[in-house]
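The structure appears right after this line, and notes come after that.
What you see is the complex with one protein chain gone and the rest in place.
Here the chain labels run A, B and C in written order, and each chain numbers its own residues starting at 1.
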Amino acid sequence: MVEIAVIIALLPLLAFVIQIFFGKRLPRQGDWVSIGAIVSGFGLSLYLFIQMLTRYDPGFVITESFTWIDLGSFKINLGIYLDNVSITMLMVVTIVSSLVHIYSMAYMEGDPRYSRFYAYLSLFSFSMLGLIIWDNLFGIYMMWELVGLCSYLLIGFWFEKDSASNAAKKAFITNRIGDFGFLFGLLIVVTAIGSFTLTDIAEGVASGKLSGGWLTAAGILLFCGAIGKSAQFPLHVWLPDAMEGPTPVSALIHAATMVAAGVYLVARLFFMLSLDAMIFISYIGAFTAIFASIIAVTQNDIKRVLAYSTVSQLGYMIMALGAGSFTAGFFHLVTHAMFKAGLFLGSGSVIHAMHHAMHKLDVHDDPNDIRLMGGFKDKMPTTYRTFLIYTLALSGIPFFSGFLSKDAILGGTLAFAVSQSNPIHYLLPVFGFAAAILTAFYMFRLVILTFHGEPQRKDLYENIHESPKTITIPLSILAVLSIFIFYTLPGINPFSAAHGWFEHLMAAPASAVAQFSGHPVVDISEHTAHSSHTLAMIISIIVALSGILTAFAIYYWKKMDVEALTEKMGVLYRLSYNKFYVDEIYEATVVRGLLMWNNLLSWFDNAIIDGLVNLTAWITRHTSALSGKFDNAVIDGMVNEIADITQGFGRQLRRVQTGQIQTYIFAAVVGAVVIILVRLV
Amino acid sequence: MISLQTYLIISALVFIFGLIAVVNKKNAVGILMGVELILNSVNLNFIAFAKYVDLSIKGQIIAIFVIILAAAEAAVALAIVLNIYRYRSTIDVTTVDLMKN
Amino acid sequence: MGFLTLITFIPVVGMIIVLLLPKKNLNAIRWVSAAATFIPFVLASYLWTQFNYNLGGINNESTFQFVEHARWIPAFGIEYFMGADGLSFPMIWLTTLLSFICIFASWNIDKAQKGYFALFLLLETGMIGVFGALDFFLFYVFWEVMLLPMYFLIGIWGGPRREYAAIKFFLYTLFGSVLMLLAMLALYFNTTDPVTGAHTFNMLHMMDQSNHSDWLKILDVRYLIYIALFIGFAIKIPMFPFHTWLPDAHVEAPTAISVILAGILLKMGTYGILRISYPILPDIAASTSWYMAVFGMINILYGAFVAMAQKDFKKMVAYSSISHMGFVLLGMSVFTSAGIIGAVFQMFSHGTITAMLFLMVGVIYDRAHHRDIEGFGGLGLKMPVYTGISSVALFAALGLPGMSGFVAEIMVFIGAFPVYRTITIISAIGIIITAAYILWTLQRVFLGKLNPKYENIPEINGREIFTMAPLAVMTILFGIWPIPILNLMKTSLNYLIQIIP
Partner (left out) sequence: MDNVSSIKFFIPELFLTVAVIAVIIAGLINKNKNKFLIPGMSVAALLGTVILSFTQYEMGMNSLFFNMTVLDPMSVFFKILVAAATIWIVLFSLQQHMKVEYYILLLITNLGMFLMASANDLLMILVSLEVVGLSSYVLAGYYKNNMKSSEASLKYVLYGAASTGIMAYGMSILYGLTGETNLAAIQQQLLTQQPYNLTVFISIILIFAGFGYKIAMVPFHFWVPDVYEGAPTPITAFFSVAPKAAGLALLIRFMTTVVGHQLAPGAAEWLQNMDISAPLLIAILSVLTMTLGNTIALQQKNVKRMMAYSSIAHAGYLLMAFVVFNKEGYAAIMLYLVFYLLMNFGAFFIIHMVAQKLGSEDIETFYGLGYRAPFAAVSMAIFMFSLTGLPPLAGFIGKFYLFAAIINGHWYWLAVAGVLNSVISLYYYAGVARAMFLVKTETKDAVSFQTFDKILIATLVIPTLVFGIYWTPILELTMRSIKLFAGN
């Protein structure tokens, strides 16, 4: 089994190597190599997945490791860790990745760096799959950085565009800031426990080698990595900009898989999170969820809306994990991967069509701008239908996968709030519900503006065509996968996945912290969980519907004037539209500050360190000038600092050498007398 | 009888006069005369010491050697000064400063 | 004659042949030089296969390998004593490799080629000798032998400010090495050979504390000697605030010489500390380690910050070297396996990475004749292969996992964190800054719109690929599978840690 997992990961790597060296010379620029690799990976994952389902064992774990570095007293072991979570994750990644690979055949057709694109996609697939199967933080950290690299390469794929290269750089550096925390956490863990392996860490935490404040610190710091990668506040700024990359990339990396890696990491580390760490994580998630959805409401770029939506949904997942709802968080990761990938691919389909239309008409407008769309549902029926399904799933409407997972999350946070003594924790479910309203609202705003109503630009509208099969088939597949039934089997209750395979197999791992301290980290009774769940379900259906209705009221039935509304909202609108000015604040403080600091240091290096003695030299020179003996011709440009003083010294000394023989004799006599006088004194 | 001190004081005075001449005279020959004074003070010392301290003739022999050396030195030096005079028409040493610093 | 001697002196033989060749026969000069650097490389590679990973070396002659011990100046206790252990051998091998590569990077030298290659070969002998010498006097001679060729190589074949850079380099390093000379003499007169009872320059005898005189047991004396040695080495590293020679020298030197400077010469500073200061004065090393860690931290951050402010591509790379050498200092300061092995591995890996970076700058400089980072842009469109290789180099410098730099840095962090938590964490900020300046550079040079000036810029050629590709392969290979290098080092370095109280 381990071998299969390794092969799944290595196939794309092989594809990458082939692509990078021979891609251009292969027929069809070798896209089939990458596609073949990932589809084979999908096949193998499916095999593992089916085995998992037939085994139906929640406690299934298999590990195998080898020594990577052995320094005698210090070893780094690397290994593979397969359990239900990682197998499911493999499945999700290979599905989405395969579909995106296929989708890209049409989308990227004719791009001058077509083979390079597939190479990067393969490298990404490798890194992501590797990240999933490593059994240790060190390997995860390595892959973590590699997926970051791929994200960088793919965001900046059209690097001729300054915006793309800026976005790529921003993504990487922002992630590095998060990774700094990750590294810090890693160091705490390895210092305390002496190993990176998840099993060793679990043992170490359980035996108290790492506990108390350091444990909390380790948990929070490791989570910092997730803040970066999963675009949580305050490091969320890179993700919307990442939409500069080709849309398939957005779908694969910046919606479905890589950004979920943060969530996956938190899930992996779930066993070692202390309560304080969990609360911190939960609040970060909750705040991000509401914060991003507020921004999403006012955006006009189709992909940016989706990007903020992604940030918001990732916040949900993080919030759930922090609140102890392991299964719910991971569940949402999986369902979200499907419909969010679909949404992006669907938007890609629209953009593709817009792009072609604009190209044909030779107009240069932004193909992503929803204000130029409208009424596309007739022109692009498949895209419209699938898009609608995803939207319903995302909004949390029953019968779709999103409803199940979102409901689980909200129920989980509600139960968490109930179980905690401090009532402030009710903020978490409140944020969750508020975000749910906004989600439903902005998603339907998007659907209505894009596909319904009057075409805003007739000329473009006339030239819009449905996308080819390679695009619509993946859309359809993902749409199907957004139906509830896949997640509730063997149960068929559209309102609860409680009896489905998913909830059965993805049970929360045993908490090592609890083992050490002897009491559960988050103690939620069966009853609380059940009642919260029911309550949450009702509320969430209501809020979703109200969000949808508002969207229809404003944008479809035009019950309210949008202009007037924005006027009315005033400050709030501007804050939302300008993304709360976070970028601007960073630009003004961090970026400017850093550059100024660098220039200061550079100046310091030239002027102070290097010129410390030049100053002395200057003084020497000027004293010499005063005495009228300054020799302007400083030895041919060899202005060396120490030599300058020495030379100043020498310049004074040589004046004694007057050429007068009597001075010489006199000086010698004086010298002798001085020696004798010194002796006397 | 004249004491050793007297000789020594006189010799020291001569030495100092010689030095002053060497340092102060502008004329090269004057400087050479200063050197002669110095050497003579040396001679005086040697002879005085030979008489009062050593009670041998070592000092006196040295004095004779010094006289010879002084003569040789003067000969060479005068030749050199003459050479200078031939080209500069002066033996003012303060003007001889082609090379300095 | 042993292998180490051959490796060390074959370049000198090559130099003599080069000098005898007619000035006009360029190809002969080049190929003789290539051969004179290739043979040592082959021999060193052969020695690698013969290397016994279980022998520690450091202070025990019987566990040194490829030892050559001959009388030289017996009246003064000076011996010809060469040998390799896990500390020196990786550096010897790297030196032979980089020298060979640099011959090809020097192919286009356009004036006085004969002198250039002759000096270059002399330089190689000096470098290998430094890493191989176990007699302090011999070490010092090799150490200084490098100065002269370097002065001329920078001064004659360098950039516009070459004279200034050359003399600055020369004065700085000489200043350091004369202090080392004094420390060496002080050690000499206070160490006795246990067998003969005479004073000795044999480093291994100096490492045996029982051979020290009473005077050398005085703490203040030991501190002074340690500091004198340390300044000598710190200038070479170069450690803040002794680093100002480096940006000038690196920027003005011709490409191949920058490669050698950054790839090998900088390592000699840290090598000297590990080879000489630590084992001879272990107690002082232990008690001053905190300062070393702080200097390491300053180097990392300072180098990175200043690198970010640079407009000159090569200067940026030069400052990045300062930053990366900070990791070596930090790793060395902690005396844990991971830290010290990480430090030496960083020496090795930085040798390959920075070499690539300088070669990369050389390639573009040959074409554009300037190095202003802002003056490029969009080269990725016209030079995809070059961009690819450069990206490997830049990402390796950035410490991307899968590249050797990452392994080294993470080991340094792992090793240093338990000892100096705060310093390590502050140092780790360096990885963010590094990412920032590397990516910013990458963006300004290779990404964005193509600068119309470079519409017809030629792609990297085969020779240039030949110089960069092996390094790129090594960087990735040892990033994924560092065991071959780590195995070379670990016995020696673990043994070294035990010596330090």
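Simple rule for what comes next: a residue touches a chain if its C-beta (ideal position, glycine included) is under 8 Å from a C-beta of that chain, and two chains touch if they have at least 3 such contacts.
Computed from a prediction, not measured in an experiment: that's the story for all the values here.
By the touch rule given at the top, the unshown chain touches A, B, C in the complete complex. Contact with the chain that does not appear here is found for just one residue of C:Phe38, C:Trp107 or C:Phe175, C:Phe175.
Among C:Ala34, C:Val67 or C:Val141, only C:Val141 touches the chain that is left out of the view. Checked against the hidden chain, the listed residues B:Thr6, B:Asn24 or B:Asn83 yield one contact partner: B:Asn83. On the side of chain B, touch with the chain left out of the figure occurs at residues 8, 11, 15, 18-19, 22, 28, 31-32, 34-35, 38-39, 41-42, 45-46, 48-49, 53-56, 58-59, 61-62, 65-66, 69, 72-73, 76-77, 79-81, 83-84, 87, 93, 96, 98-101. Seen from chain C, the chain kept out of the figure touches residues 72-76, 112, 140-141, 144-145, 147-148, 151-152, 155-156, 162-163, 166-167, 170-171, 174-175, 178-179, 181-182, 185-186, 188-189, 224.
Counting the whole complex, the residues of chain A in touch with the unshown chain are 631, 635-636, 638, 640, 643, 646-647, 649-651, 653-654, 656-657, 659, 661, 663-665, 667-672, 674-676, 678-680.
In this section, only the chains that are shown with their structure count from here on.
For the pairs A-B and A-C, the count of C-beta pairs in contact is higher at A-C.
With centres defined as mean CA coordinates, chain C is found 65 Å away from chain B. In whole angstrom, the spacing between the mean C-alpha positions of chain A and chain B is 96.
Separation between the centroids of chain A and chain C, computed from CA atoms only, is 37 Å. Contacts with at least two other chains are made by no residue of chain B.
Contact of a single residue of chain A with at least two other chains is seen at no position. Interface residues of chain B facing chain A in the complex, by the touch rule stated above, are 19, 22-24, 31, 93-94, 96-101.
Within the complex, the chain A residues that touch chain B are 654-655, 657-662, 665-666, 669. Within the complex, the chain C residues that touch chain A are 163-164, 167-168, 171, 175, 241, 243-244, 247, 302, 305-306, 308-310, 336-338, 341, 378, 380-381, 388, 395, 400-402, 406-407, 410-411, 413-415, 417-418, 424-425, 428-429, 431-433, 435-436, 439-440, 442-443, 446-450, 482-483, 486, 490-491, 494.
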